[in-house]
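First the structure, in the form of C-alpha cells, and then the observations on it.
A single protein chain has been omitted; all remaining protein chains appear in their positions.
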Amino acid sequence: MVEETIHKVVKELSTTESYRAVYRSAKKGVTMPSIDALEEIMTYLRRILFPGYFAHSEVTPDTMHYYIGANVDKVVRLLSEQVHRGFCFPCQDEGDSACEECVNDAQELTLQFIARLPVIRRLLATDALAAYQGDPAAKNVGETIFCYPSLRALTHHRIAHELYKMGAPLIPRIISERAHSETGIDIHPGAEIGDHFFIDHGTGVVVGETCIIGHHVRLYQGVTLGAKSFPLDKDGKPVKGIARHPIIGDNVTIYAGATVLGRVTIGAGSVIGGNLWVTGDVPPNSRISQGEFRTTPLQDGAGI
Amino acid sequence: MVEETIHKVVKELSTTESYRAVYRSAKKGVTMPSIDALEEIMTYLRRILFPGYFAHSEVTPDTMHYYIGANVDKVVRLLSEQVHRGFCFPCQDEGDSACEECVNDAQELTLQFIARLPVIRRLLATDALAAYQGDPAAKNVGETIFCYPSLRALTHHRIAHELYKMGAPLIPRIISERAHSETGIDIHPGAEIGDHFFIDHGTGVVVGETCIIGHHVRLYQGVTLGAKSFPLDKDGKPVKGIARHPIIGDNVTIYAGATVLGRVTIGAGSVIGGNLWVTGDVPPNSRISQGEFRTTPLQDGAGI
Amino acid sequence: MVEETIHKVVKELSTTESYRAVYRSAKKGVTMPSIDALEEIMTYLRRILFPGYFAHSEVTPDTMHYYIGANVDKVVRLLSEQVHRGFCFPCQDEGDSACEECVNDAQELTLQFIARLPVIRRLLATDALAAYQGDPAAKNVGETIFCYPSLRALTHHRIAHELYKMGAPLIPRIISERAHSETGIDIHPGAEIGDHFFIDHGTGVVVGETCIIGHHVRLYQGVTLGAKSFPLDKDGKPVKGIARHPIIGDNVTIYAGATVLGRVTIGAGSVIGGNLWVTGDVPPNSRISQGEFRTTPLQDGAGI
Amino acid sequence: MVEETIHKVVKELSTTESYRAVYRSAKKGVTMPSIDALEEIMTYLRRILFPGYFAHSEVTPDTMHYYIGANVDKVVRLLSEQVHRGFCFPCQDEGDSACEECVNDAQELTLQFIARLPVIRRLLATDALAAYQGDPAAKNVGETIFCYPSLRALTHHRIAHELYKMGAPLIPRIISERAHSETGIDIHPGAEIGDHFFIDHGTGVVVGETCIIGHHVRLYQGVTLGAKSFPLDKDGKPVKGIARHPIIGDNVTIYAGATVLGRVTIGAGSVIGGNLWVTGDVPPNSRISQGEFRTTPLQDGAGI
Amino acid sequence: MVEETIHKVVKELSTTESYRAVYRSAKKGVTMPSIDALEEIMTYLRRILFPGYFAHSEVTPDTMHYYIGANVDKVVRLLSEQVHRGFCFPCQDEGDSACEECVNDAQELTLQFIARLPVIRRLLATDALAAYQGDPAAKNVGETIFCYPSLRALTHHRIAHELYKMGAPLIPRIISERAHSETGIDIHPGAEIGDHFFIDHGTGVVVGETCIIGHHVRLYQGVTLGAKSFPLDKDGKPVKGIARHPIIGDNVTIYAGATVLGRVTIGAGSVIGGNLWVTGDVPPNSRISQGEFRTTPLQDGAGI
Partner (left out) sequence: MVEETIHKVVKELSTTESYRAVYRSAKKGVTMPSIDALEEIMTYLRRILFPGYFAHSEVTPDTMHYYIGANVDKVVRLLSEQVHRGFCFPCQDEGDSACEECVNDAQELTLQFIARLPVIRRLLATDALAAYQGDPAAKNVGETIFCYPSLRALTHHRIAHELYKMGAPLIPRIISERAHSETGIDIHPGAEIGDHFFIDHGTGVVVGETCIIGHHVRLYQGVTLGAKSFPLDKDGKPVKGIARHPIIGDNVTIYAGATVLGRVTIGAGSVIGGNLWVTGDVPPNSRISQGEFRTTPLQDGAGI
C-alpha cells in the first residue's frame, strides 16, 4: 500500500503536464547558480572590505596585502563562474555559438566589478560613520561594522548594485535576497544610494528598483520607498524598467513605517514623520508628520 | 570560587520548582521533533516540486522519475517519524496501548500528504506565475521560483496547510515558523489560500489561522490579516478554533502596511490602500485609500 | 590582464587611506568576538533553561543535574572568553597593565551572570505562559517554548539584558542581533521588561534601549517603542545614554503597527490600537484607536 | 544515448537475481547500525575514560562528575539503540513477538557494559604505563594516552571485548575495525588481554578471536597471533568458535614480524625474535631468534 | 621581526626556482581531480552495489530502482567530470582543439564504466561469500559486506580496475589509494583478480600492477605480490608497462607475510606458507612452508 501510493504519486509528478511550469532544464549543461558559492563569495568580500573584522583578526597592515590578494583572486574565480551561470539562467539560445563568449563576458564583468571594490569600501566606510552618528546606542564605529543590520544590508547592496549596473542577471538579486532574509531589509539591487546612508533597526524596509537616494539619508524600520500601480503591456505582463520609485534628496530622514510611493521627489533636508503615506512631491526642507492620536473610547469588550 | 558558583546554580536549576514549568519529559521515550530533519524534508520536497531548481540541475525529463521516486520515498520515511513525534508531543496518555496506533496513524497521514503533492505543485506553479506578473522587476518565472521570498513562504505554507488539515500536531507550525524566520512572512498553517497568490517583499506580513483567501490575491509587505480581541473561557484561557480572521475575495490587492482585523469580508476585486486599518466588511470592487499627507510644520529641533 | 587588474585593486585596497576607516587591529593579539562561539553558548543556555526541549529529550529529573552541570561549566569557559574579547574590542589602552585584570573581570562577570540563570528561567516560564494565554492558536505551553519567535527573542533578550546590566560591551548586542535576524524582533539589550511578556508574530517590533516595560504586557507585530529626535553634542555626535524611550505600564496591550515615541508613559491597563502614532503620555486604562477606514473612491487606473 | 545506458543498467541492477546476494532488507523497519553513531559513542567513552585529554581540557576534579554523568547518560541512550540494531542485523525471525524483548535486552546489556567502565579504565591506565615504560621515545605517560596507536587500539579493544563477552552481535566488530583502519592494529573483540599490554608501532599486528594474552605482554609491529587451518563442517562452512589461536603467558615480548599460529602456548617470560614463524609450544623463559643474515652475493643486475 | 621573516620566506617560496618542480599549473583552467568528489562517488557506488547496507536501509525491492536510478545518474555526472580532470592532469597539449573531445571521451568512458556495474556487483557478491567461508569468525555474509576490510578494498579495486582498463588516468589510482589508506591493503588498479577473492585482516598486503590472480584465491595480511628489480631506459627512467608481477592460479592460499616476486606462476591449488620468500615458479597443488623455529638461546641482556 505504501509502495502503491509512492508509485502513483511519482508517476503523476513525472508527467509533462505536471512538471512543465516548474521544471528548469540545464541549458548546455550549465547548472543553477549556487547559493552556497555566493555566500562564500560574500564572506571573502566582507574580509576584503573590512580587514580584521570577519576573519584573521590578527591581520596587520604589513601582511594585509597577502590576504586581500588571495581573497580577491578567489573572488575572481568563483564569481566569474556564478556570473556565467546567471547569464545562462534566462538563456533561450538553442545553438552553441554564444557560450564561449558568455564565459569571457562573465570574466570581464567580474574584473570590472573587482576594480570597483575600492569605491565600494569608501562608500561603506561612510555608511559605518552614519550608523555611528545616527544611533545614540552605538558605542563606536567598529560596532556598527561588526553587528549592525544596516551595514550588513548595505554591504550586500553596494556589491549587488555594481553587478546590476554591469548587467549581471539573477546574481545581484540572489545577493540582495540573502540580506533581506538576514536583516528584513529589502533593497532592490537597482536602487542608487548615496554615501552616509543609514537604516536604523531596518526590519520591513523596502527600497524599490528605480529609487534614487541622495547622500546622508536616514531611514527607520518599516519604511517603504515603493511604486504605485504599474502599467501592463498588451499581454497583461507588467511593463518592465519604468522609473517608478521615489527620488530622495540629500539629508532626508524618513521615520518608521512611512510609505513613499511613485516617482515622487522628497526634497533635500526634509523630514518625513512615521507611518505617513506620501504619494506626491515634498519640497526641500519640509517637515511633515502625522497628527497625534485621538483618545476615542473603545467600545466595551471589543479590544481593537 | 568558580566551582562553588557553578555547583550552587546547578543545584538550584535542578530543583523541581525551578524546572517544572519549562521541562519536557519524553513520553515513552519519543524525543522532540527534529528541526534539522524537517529542514531536510523541506529540501527534498522542494526538489520534488521544482525539478532542476534546487539540486541536480541536470535532471532531464527522462531521469526525473528516479529522483522524484527516491526523494518521495525518503520523505515518507522521514516525515512519518516526525509526524509521530508530533503526535506524542502533547500526548497525556499514560498507558501504552495507543502508541502502535500512533505510529500507524503517522504513516497513513504521511501517505495522504504525499498523495497531495501534485496538487501542491499545481498551486505553486500558479503562485510563481502570479509573482512574475505582479512584479515589474521580475525577468522571468524561474527567477521567482529560485529566489523570491513569496515562493519560499508559499512552498512552506502549502505543505504545512495540507498537514494541518490532516490533523498533524506541531509539525505544520514548525514548518511555517521556518519560513517566517527566513522571509518575515508569517502565515498560519490553518489559512486557506487560493491559487495565483503573490506577496511582494513580504516582510511583516501576517495571515491568521482562520483566514480564507480567494484566487489571484496580492499582498504587499507589512499587511496584517488578523483577529480582533478574542473571547476567554471561564479559566481565562482563549477559546480556541473560532473563525476570527478575514475572508478575502478573489482578485483583491492589499497594499503595504494595511491591517484587516476580524471576521470581515473584503469583497472580490477590491483594492485596499497602504497603511489602512480595516475592521468592517468591504463591498466587492471597492477601492479604499488613506488621505494624502498633511504638511504640518514640525516644531523646531523636535525631529519627530 | 586578469592578473594586472587583481594586482592593481589589491594594491589600492592595501593603502592606508583605503583601509583606515574600516580596519580593525587586534589589540594585544585578542581577536574579535566569535559569532559562532556565541551561537554555541546560546545553544547550551537554551538546553540549561528548557531541559528536554532542545537536546537530550530523554533527560530525566534524575540525570538532569549532569547535563545542566556540564553545560553550565562549558558556558562559564566559553562566555568568559567572549566577554573578555568584548572588553578588548573598544579598548584604547596601549599599555599592558590592564589586560590580566580584564581577564579576571570577564570571568567574574560571567560567574555573576551564571548566578542569574534561575531568575532568567523563572521569567521565561512566565513568558511561555503569556504566549499560550495570548494566542488562541497555541495548543499548549510547550509549543510556545519550542517554536514561537516570542520565546526565542525573549530568551536572547533576557540573557543579553543581564550581560548588559553587568557592563559587558558588544556581546549583548551580538546576542540581540542574532534574535533580530531570526525573528524580526529587535529588542535592545538595555530594555527592562517585566514578567509575562508576549509578542505575537513579532516581525518588525522595535524596543529601544531605555524602555521600561511592566508585567503582563502584550505587543503585536510591527510595534515600535522608539525615541524621538535625540540631542547631539558639540562634536555632532549623539549624546549617549539619555532616557529617551517609552515607559509601558502593567497589563498594557499594543496592537500591530503602533508607534510610541519618546519618554512617554503608557498607563497601566491601557490598550493602544494598531497603526497608531503616540508621542504623548496615555493615562491608565485608556483605550485609543484609529478611526475606521474611509471609502474614498480611488481615481480610475491609479491603483494605489 | 546517455539515458538509454542509464535505464539499461538501472533495470539490470534492479532485478532480483542481480541484487539478491548483496541486498539487506530492514527487518521490522530497524535500520543498519550507524558507523557515525558508533564513532560518536567512542568519542564520549574516550572523554569518560581519560578526563581532560580529548575534550573539555579545563575539567577539574570538582566538575568532573557533571561531564562524566552527562556522557555516560548519552552513551546509555546511543549505545542501547546501536546494540539493538546489532541484534536485528542477523535476525531471521519473521514474527513480531521478540522485538520488544530485544529492545529491553539491548538496554540491559548496555547498562552491564556501563558498569564495567571503571574496570576498563583501570586496565587502560596500566596500558598507558606499559607504553611509557616500553618506548624509550615516550617522554611521559600522557603522551601515550594522547597520541599512541597502542592506546587508541586498546581503548577500542577493551570496550569491544566487554560488549563481545556480553553477546552483542556486530557492534564489537565495527568498533574493532575502526581501530584497525586508524592504527593498522587488528585485534578481534574476542581476544582476552591482560593488563600492562603494549604494542609498539603496531601496523600489521593481528590478534585472533580466541587468543589469551597474559599481563605485561609486549608486541611489535607486524606480529600475528593467528590460526592454523580450520576445519570445515559438512556444508563446507568453517566451524565457528573453536579455540584456535595462541595463549601468550605473562611478561612475553614478541618482536616485529613474528608469526605465532594455532592453539600453542608461549610460556611466561619468553622472548620471541622478529620475523619468526612459531607453530609449536614454547616453554617459559625461552628466547628464540632467527639466525643472522647470510651474505650470499646476489646475481648481477638482478636486484632482488 | 615576525613580518620580516614572513616576507622573506614568502619571497623565497615564490621564486621560480623554488616552486618549479612542485608547482602544477591548471591546463586550460581545468582544476585537479577532487578527492572529496571521488569519495562521494564511491559512496553512491557502494549504495548502488549493496542496496540497504550503506544508506536508506529501508529500501525495498519495490522502490529500489528509484534509488539506483538517482544514484547512477549522479555518478554519471560526477564521474565524467573527474575523469575529464584526470585526462587533463598529464596533458601537455598547448592548443585548444582537443579539449571538447576530452570532455566527450570522459563521458563516454563513464558510460562504459556504468554499464559494467552489474558485473562488478556479481564479482563482489562472490567476494563476500569467500570472506564468509574463509573466516571462522564471520557470523554471516552481511557482516563481511558491512565491515570487512577485504570487501571495502575489493569494492574500490573492482571499480578502479574497470576505469584503469578503459584508460582513465589518475582517477583509478586515487580510488585505490583511498582503500589503501583505510585498510592497509594496496592493490594496484591494474591487477586482474578472479572471483571469490578474500584477503583476511589485510594490513600490509601489496598486489602489483601486472598481477593476474585466479578464482577462489585467499591472501592473508602482509602478503606481497611484487616485482623484482625493473629495467631502466637510457634516461634512467623505469621502463613502464612490463609484465613483472606474479600469476596466481585458482584456489591458491598464501599465508601471512609471504612475498612472491617477479613474473612467476603459483600453480593452481597451491598453499604458500607464511613469511616465505618466493621468486620462482611453484607447480600446481604444492604446499610450501618455512621450517619451525630454532630455540637458539639469546645472549644475556641483549633482547633481540
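When the chains are written out, they are named A, B, C, D and E in that same order, and each has its own residue count from 1.
In the analysis below, a residue touches a chain if its C-beta (ideal position, glycine included) is under 8 Å from a C-beta of that chain, and two chains touch if they have at least 3 such contacts.
Because the structure is predicted, anything quoted here is derived from the model rather than measured.
Novice: Can you pull out the displayed chains that the omitted chain is in contact with?
Specialist: Result for the missing chain's touching partners among shown chains: A, C, D, E.
Novice: Write the list of chain E residues that the hidden chain touches.
Specialist: 1-2, 5-14, 16, 18-19, 21-26, 29, 31-32, 89-90, 169-170, 173-174, 177, 180-181, 184, 186, 188, 190, 203-204, 206, 208-209, 222, 224, 226-227, 230, 236-242, 244, 253, 255, 257, 259, 261, 271, 273-280, 286-289, 291, 301-304
Novice: Since one chain has been left out of the picture, which residues of chain D touch it in the full complex?
Specialist: 48-54, 57-58, 60-61, 64-65, 68-69, 72-73, 76, 107, 111, 114-115, 117-118, 121-122, 124-125, 128-129, 132-137, 139-143, 145-149, 182-184, 201-204, 220-222, 228-230, 256-257, 261, 273-275, 279, 290-298, 303-304
Novice: Since one chain isn't shown, list which residues of chain C touch it in the complete complex.
Specialist: The list for chain C reads 3, 6-7, 10, 60, 62-63, 66.
In this text, only the chains that are shown with their structure count from here on.
Novice: Strictly by the touch rule at the top, which chains does chain D share as contacts with chain E?
Specialist: Both-contact set = B.
Novice: Using each chain's Cα centroid, which is most distant from the centroid of chain D?
Specialist: A
Novice: Which whole number of Å gives the spacing of the CA centres of chain B and chain E?
Specialist: Each chain's C-alpha centroid was found; their separation is 52 Å.
Novice: Round to the nearest whole Å and give the separation of the Cα centres of chain A and chain B.
Specialist: Result: the chain centres lie 24 Å from each other.
Novice: Would you pick out the residues of chain E that each touch at least 2 other chains?
Specialist: Within chain E, residues 58, 60, 63, 65-66, 68-69, 72-73 contact more than one other chain.
Novice: Which chain pairs here would you call touching?
Specialist: A-B, A-C, A-E, B-C, B-D, B-E, C-D, D-E
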